[in-house]
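Presented below is the structure to which this report refers.
All protein chains of the complex are present and in place, except for one that has been dropped.
This part shows subunit A:
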Amino acid sequence: MSLHVPRVLTAAIASFALTQPALAHEQAGVAGGLVSGLLHPITGIDHLIAMVAVGIWGAQLGAPAIWILPITFPLVMAVGGVLGVLHVPLPMPEVMIALSAVILGVAVAARLRLPSAAAALVVAIFAIFHGHAHGAELPRAANALAYGIGFVTATGLLHLCGIAIGTLTRWPAGERVIQGLGAGIAGIGCYFLAQGLGAVA
């Protein structure tokens, strides 16, 4: 036993001495682009709940919506992203993003059944605003392709989460849980809406 401690110490010292300095250019290059692209949609609560709500609503609407949405949604987001990158101004982006959470949450809670074309239009308008926010806040140094991959993957996975939660609609109790979730999303959206309008500091 007495020999162990020195050995462990030597090992620890050796391993510390041999480590390379970490290059902490977080926002640069391929890795930085991937990380910021992946984290960007996840770190904003207003974005996150809206993306999940779109998935849940798609699952509630059933047959055509549940498979049209995952195919077209990232593409529409990317169109918004292009507008953001090119700094095309959109009216009141913060308010619209909060509003999207409110409306999508209410749609889930009320089990609102719109015709699929109307639902697609509602989702598309909000998706453009969400994409715009992501595009406008892109770190300049990051690798463009890596940022795109991270951003689209994160959005797609959030969407998939929503669809997975939405499969609860098969059971009557699950349907209630989902309506509760929708109400919660709408509530959080209301908070962000108030914040966007300047009512809450």
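By our rule, a residue touches a chain if its C-beta (ideal position, glycine included) is under 8 Å from a C-beta of that chain, and two chains touch if they have at least 3 such contacts; residues count from 1.
Note that contacts and distances are computed from a predicted model.
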Protein that the absent chain corresponds to, by UniProt name, given "ATP synthase gamma chain", "HupE/UreJ family protein", "ABC transporter permease" or "Stage V sporulation protein R": "HupE/UreJ family protein"
Touch criterion as defined above, residue of A:P74, A:G105 or A:G196 at the omitted chain: A:P74
Which residue of A:L39, A:L145 or A:L197 touches the chain not shown here: A:L145
Contact partner of the left-out chain, one of A:L86, A:I125, A:V177 or A:A194: A:L86
Contact set of subunit A toward the excluded chain (per top definition): 8, 11, 14-16, 18-20, 30, 63, 67, 70-75, 77-79, 81-82, 85-86, 135, 138, 140, 143-149, 151-153, 156
